[in-house]
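What follows is a short report on a single structure.
What you see is the complex with one protein chain gone and the rest in place.
Up next, subunit A:
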Amino acid sequence: MEPPAIPHITEGFYPLPEIVETFSHHVLQELVSLAEVLPSMSNVEKKKKILDWLLRSRAFTMRLLVLARWVHLSPSVHRCIDVVAFLQGQKFCFQNLVHVLQDIRYQLSFARLRNSDLVTALDILSTGTSLRLANAPTSKLYMLSESPLSTKQILQTLHALNMLIRIRLSLYEIIPTPFQHFTIANGRCTFTVPNEFSVSLTTNSQDPKSTGISFQWIVVDFQFHLPDFSSTPAKYRVFIELHLNEEIAAAFVLQKPILPLIYNILHKFCLYQRLNLLSQQTFQLSRESWLGHLRGVYDEKPPRLRLYYWPQLNVKKEGKPGKIGHYIHIFVNTQPISAFERTLSSKRSSCEYDHFLLLVEWHHDGIVEHVPLDDHMDAQHLLLLITQKHAQLILEQIRKELHPNIFSEHVGGGLKIHVFDNEIIVKVNSVTGRLVLSSSASPLSPPRHLRAAEKNIALNTQPPAQILNRLYFFCIQTQLLEVAQCAELHAVQGYYSFPYLTFSKGKWRKDGDSLWVLAYNVESNSWSVRLLNAAGQTLYTQDVHTTKGTLSIESFSRLSYLLEVQILLFNVQTACQARGMPFEYLPIPPKALIEDDFTTYVQTGCLCIMMPSSNEDMLPVVFVRAHDGQLIFDSRIKGKLPYQSETETEKNCYIDWRTGRITIRVQNFSSFEKTWIGLLKLVALSKTSAFNVDCITLKHVDFTYLDDEKFRATIHDDNTFTLHFFNRHSPFHLISQFLQDTFSDGPSAIQPLRVIMDRTRGVLVAQELGYVVLARSLRQYRIILSKNHGIQVLLNRHGCILQDLSYLSADSRYLEGTQTLTSQWEPCSWLNTVWEGDLGDDELNGQIEAAPEMHLIKMNKTADLTAILKRILAISRKK
């Protein structure tokens, strides 16, 4: 019998003729559509459209060709598909078979009978009761009796235990020093070590005197007293109690002291637990607040903890992380027993125990430094302590490397750098180790340059001190530029480079492109005033002395004022150089002038000039200051002078006659020189001994001549003098016009005036007697006795000549003739005896020399002209 044929699958199959026919129709339809669309296109678009269609259709044709070449395999593939479908059906049958078997198994599980309890049935049927159940462990036979212990019994037992433990500890046990403080209560003994642990021990022995045979300690309780770990988990307590009891049993066999053993075990356990706590705190910090900046490494054998902080501070070489140079090492170590402690050792306070200690070592820069570990110090406190120390070291190193002129100090855990009236505060972030820069002016929002400097320091491209140096100078420059602009100053570029900053104003530019500038040396923190020419060369420089005031707009204004002062003083120096006068600049003015110093930040200097003076009437030293565009000259007059009022002001000159101090305010040196010369002449006049000086002012000097004739010498702007006689009837009015040019610049300028007045006074006596006196010059006078009679008086170096006018020399007559004088002089006949040398007084006769033929007499300089003239005029009056 043939097996049945497998099913023939027809779904999902397509006849080839249908495919080809569909393709043919589709392509031809597209061709028709293309023919309809092409007329509306341009030639290029037509070409493109046709090509696209042809290529796409060709691709479809290629696919159809592939299918045509494969079609001979379709019957075989079709049969394979049928076989696979049939086999798939077989698989499903097998799976269904498995499921059916599982269902049968599940259903048959309910077709069972329970096993009969033959044992119980046998017991009940044979004995009538269940003996096995009555003897089970849960029956009442195993329960305790209901008679409890009385309170008295309990207290008595505990009391006995207390006494037993006390006797044992007092007489037979070695107690280590940390265990010397203990309490005995409630049948147990509790040893407490502060900040570590407390452990409770009890005993089940009866005889305290036994030495290890029957007396045995039992640990019944344990509590942690670590600062950050006060609660004791149950698992710790159980573990410790079991472990300690085991160790006690072992030591019991070996006859070792129990309490030192317990202390050693627990103490070490607490140290390691504390180390573990520090480790946990470190890991927590490294994941939270110290994320990325802290790494904790915990080693198990032996237990120790290393904290690596501030990773970016590691020295980098060639872009690779260098060797770690700083970390904190926490470990447990044994400390030797000191001799002192051994001496004090006793049975109740023994030193025979392990002196383990938790030590902290700080490794930095190749140095190991021990840090004391406080009992209450956790990981964060330890880190903060170490990082604070490290920060101090870093800041100290930076402070040493800073520029010498930068003033810095340690303030409040940071480094404070003073920049004029502000401070740059450099701190080290305790978590990251980065330098944090802030400004005291704006602590919450640091300026951009501070943030930039901070970033540069973090990049570690240059040493921090170098960056801070540059930042410091930048801050100075910035502040100077800001303040200078407020003070109407602008920075000048191109003349000087670092470390100089130069400022100027438009009005400070002189003719010929010379420029006055204020120069500030950033490194030396000093100011100077400079004059530059067009080529940038320095023609003049002068240092400025500044006080310790803060720099501000006012300070810059004062600096500007100082420069203007310097310009004026420079002009004075130029004038002095031109005149060959020595001078010296004093940065700090003398004490006498300090009260006139108008600035607080900038002290204006003064110029000391040595005036060319040959007399000693005035001090040659003159101090020159400048203020408000004016030059102020200060000098003194030597000696005491009679003055009219104590102080006097005349135009640009002020004088204190009591002290002799003179202050002259002028615009330039020439004006001062003119005033100075005038003052010199005036003082020279007042110093004369030829006359009695009554008083002196800045305008004139009053004199007294022979106690009755007062006159005044007035000085004018051109340094010339005018004489004025106060007595309206003074005979000197006659010759006052000739007396104007008698003064000179010498110290004895007025001496000739005295001589002249002494000599002419004899001639002028005639005026007092009523005669008319004519003065032709200071040497030639005529006394008119009557209309046609007169006497001529000639004064010369050798003395005086009196002559009758009618007997003048021929030359004189000739000159008078040419002038066509109307009058003719007649001889004075009554004076013939005089011309013969007889004056009627022997004394006077001795002073004259007669010449009768010339009708004249001669007298020497020592002759008394006044007396002689009086005698002669008296003769004339008689006749």
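Everything that follows uses one rule, which is that a residue touches a chain if its C-beta (ideal position, glycine included) is under 8 Å from a C-beta of that chain, and two chains touch if they have at least 3 such contacts; residues count from 1.
The working rule: contacts and distances are computed from a predicted model.
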Omitted chain, identified by the protein name its UniProt record gives, among "Metaxin-2", "Mediator of RNA polymerase II transcription subunit 10", "Cell cycle checkpoint protein rad17" or "MAD2L1-binding protein": "Mediator of RNA polymerase II transcription subunit 10"
Absent-chain contact - pick from A:V37, A:L54 or A:L539: A:L54
Residue among A:L87, A:A136 or A:V411 touching the omitted chain: A:L87
Option touching the unshown chain, where A:V71, A:V411 or A:V621 are the choices: A:V71
Subunit A, residues in touch with the chain not shown (by the definition above): 1, 10, 12-17, 19-21, 23-24, 27-28, 31, 47, 50-51, 54-55, 57-58, 61-78, 80-81, 83-84, 87-88, 90-91, 94, 97
